[in-house]
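Heads up, one of the protein chains got dropped from this complex, but the rest are sitting where they should.
To keep things simple, chains are lettered A, B and C as they appear, and every chain counts its residues starting from 1.
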């Protein structure tokens, strides 16, 4: 019963938090998709609801009446198992269902599910609810980053909030942590929730290495810019160099040079770049180039996981040198949820840590985030390593 | 004074009508741009306002304070003379200014301008106001067609209105009107308003021709479909055939085949195709192919203008065989408004007539509408001619 | 019999001339397709041969054995009636059949056809042979322009010939010819060969106009460049301006600015631009912009045809303001050859005259050449008109 209460409590809390994130939005902010990777907030609200409806209510609730049978077409993200769905590029054209309607849909599903759970919480269902909660927490983070992109690319540069501080400063002195060579255990071990890609526990051999206790700051990054880092192919992957040239990249995302000074769009609007804060909104290509320029490198995800207890992580996702690949004992979950992680394990880089907009209790030291190397709209930072 | 009153009345009436067209929209409907040619309704509202602000208030009102200096960047459509502007493809990403803000902007400009006109209506200003009114009427039509596109491409196929009837039936018996060869005068002649592309009056020689007194109906068009018209290259231009193949075109825009019956999305939602109504939402390529299939042809814009008094036009824009080119005495207006028409006189076809969503008193028999040959989101129909 | 001899003579002469044009090529020059509009010389050699094989030998010669049944797939250009064909973009990947093989194919068809014609020259066949000859003459011109493109875009800028002079100078003094208003007859009237698009004779009314007796020279065009013509949107169509910006256009095709002087790649290699020669290799967009800058305009094709007897045309194709459209009495030929002209009558501009690389006896004053407005690899020039 306690577990029941807790999971229902978590569920309701999560649903609520999602809506609180959207509270500062105008109705129009909910609708648009300024680039393929950014989904409309309305879509996130509907999709996280569809997830619970599709994977729990429709499967387990005997008397459940679907809210609207057309919504599956609209709010399915990428589950081939779940039938046809709208083209990803068309998400930003959906003026209907309206924001109000989507909130009604949310309430409908939240209420039906809460009620249902009171009496029917089997282990299987609890497992699905837990996944659904964590799934929604992932979308909470995406809501933050997508909202930032929507507002930060508007010529009016509107604020999201007067108070949301995204810059945090690491005050400790910078130093190299030395980690001795040896066999280390990697992967999730407790009975707490984790995603399938963190399982199962396994061993890796690491050679001696050093890893910085701090992230690279804006001040350090500006040195790279000043030194012509964006104009010297030597620091870049061939594909990174093409990306720089084709997209006229010359600074992190959201940076503006105004009268020789660097400004950065933040949730609080346009602000001077805070020199002591960790640099963020850089692509893997930029992270790699920065490390090359410094004569160092990015850590692997294993080096990160082993050393993480010595640094205060969680304010910036950290690009690693590791590609997103299955662990030796990786097994896809069966059924549609098997599409959650495994099918993305190609052409992406692993990020470790968490960010200022990661939901509470969502990340952990074994968590494997992943993005394509050119993407910058997440809060992504740089930690260096070396032999 | 009477003229003053009338022009101010027209101005206020036009501003109001624009807003009435948007009345059935949800706030979200105002924002999106599902295809490059369709602008967000909010943008139309702002752009027509910017036009008056930019070309009248800022030029002639000595004490006018611009509503928001950033709006010029946002609401300029294509006037190179007026400085930088947002990429056309980014119009649908503008969640701000909000719908309310844009309405406030409208009110601000409408009120300032009405007041200003009371005392300052010179001939020059009256001319600009008149252009501005006709400009806004063009956008009223675009509002209708863009709204139809936004709703008609939504998987929920929502209605715009319970009552707006877009299908009109021509009840007369179909016959060929015979027009004798001779020299005819073409172009605008009265002192009423017209666009620069309708001037100046000039002569063309026409050989004997016949022109239908009626538009092609849906029933006639379905025959073309049934006869494999979309599968037989012989009826098509090479570029039309490529367009058909590359876009899987098999029927007019908004048509759906459901269980062997043809349905059409209309302002009133999805309805069975009305057989006796004129076919609409066809491209020039389709209009041409249909005419070829029938062994006839489309009329030139001159043949249309000469014969127009014998048919009841105005419910569908009619594709002509004429390319959009300057008349022999064409002169661009000087200044930024010279960009209104002339710079589009390449690669487009002339349409004549008007449509069910053309604003009252906006079109006339010398009016030259123009679109690229593949476009279908306007209410476009087919009239045949032959020798 | 005389006619027979003459047509066979013409046929053999034409086949030979085609091969003479290719004589200076290396074997490699025959193969490539550096841009979609430029076909490999080898392909021209095969395609003109296929034309005779397909439309005459296979249809009329009872014992004819096709040279190679796969060649139809390779050498059909755009005749949908003639079955599947290789993608246009793949023409430049065809290393086989080899150049030698294609010449053998030419000989095979030339010989079989010559022999066959000795005894079987009906009127129908004579008509087809005549079309085939004129078709091959069109490809002779394309061979010149395609070879120029292949060599002129090679970083080594190799010569085609030591002696082929493409620049011709019009020595007469420049003046405006005044043509009085009236009804004029347009179109082909003699019994000589012409293409279907030049038929049938018809009347147009022309208002008074003036037309220059000379083409615009390089010297005059350099003035336009110096005056910032390529940087001022006012002179350009909207689509022309986009074309300039997207392709970094700043001078005619084949022009190079070296140490502040203009050079031009010619058949004789890189040479200083000859100031008194007519400008060439300009697009319609550039021709139009130049005319705008001068405050004049391009003539229509009718104005050109009426005035042509007063100027010495034939060294440069001349862009007209006319779109390529059917004449009032236009009828497509029946059968596959109906695809020759009619299906291209959209989105193209008419050019009149002829060029230094047009085959002898190929053009005439009613000849209607046509290209898309952005194309420049033909020898295209500018003649001005005004009211």
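Note that in this section a residue touches a chain if its C-beta (ideal position, glycine included) is under 8 Å from a C-beta of that chain, and two chains touch if they have at least 3 such contacts.
Source: prediction; values computed, not measured.
Asks: With touch defined as in the header, list the contact partners of the absent chain among those displayed.
Replies: Over the full assembly, the chain not pictured touches A, C.
Asks: Which is it among C:70, C:208 or C:361 that touches the chain not included here?
Replies: C:70
Asks: Write down which of C:23, C:156 or C:258 is the residue touching the left-out chain.
Replies: C:156
Asks: Write the list of chain A residues that the hidden chain touches.
Replies: 78, 80-81, 183, 202-205, 207, 209, 233-234, 236-241, 284-285, 288, 297, 321-323, 325-326, 328-329, 338, 343-347, 373, 387
Asks: Identify the residues of chain C touching the omitted chain, counting contacts across the whole complex.
Replies: 26-34, 42, 70, 73-74, 86, 90, 92-99, 150-151, 153-156, 158
Criterion: only the chains that are shown with their structure count from here on.
Asks: Indicate whether more than half of the residue numbers at the chain A-chain B interface occur in both copies; give same if so and different if not.
Replies: Chain A vs chain B: same; shared/all numbers exceeds half.
Asks: Please identify the chain with the largest separation between its CA centroid and the CA centroid of chain A.
Replies: Looking at centroid distances, C is the chain farthest away.
Asks: Quick check: how many Å separate the C-alpha centres of chain A and chain B?
Replies: Going by mean C-alpha positions, chain A sits 45 Å from chain B.
Asks: Quick one: which residues in chain B touch 2 or more of the other chains?
Replies: Correct list: empty.
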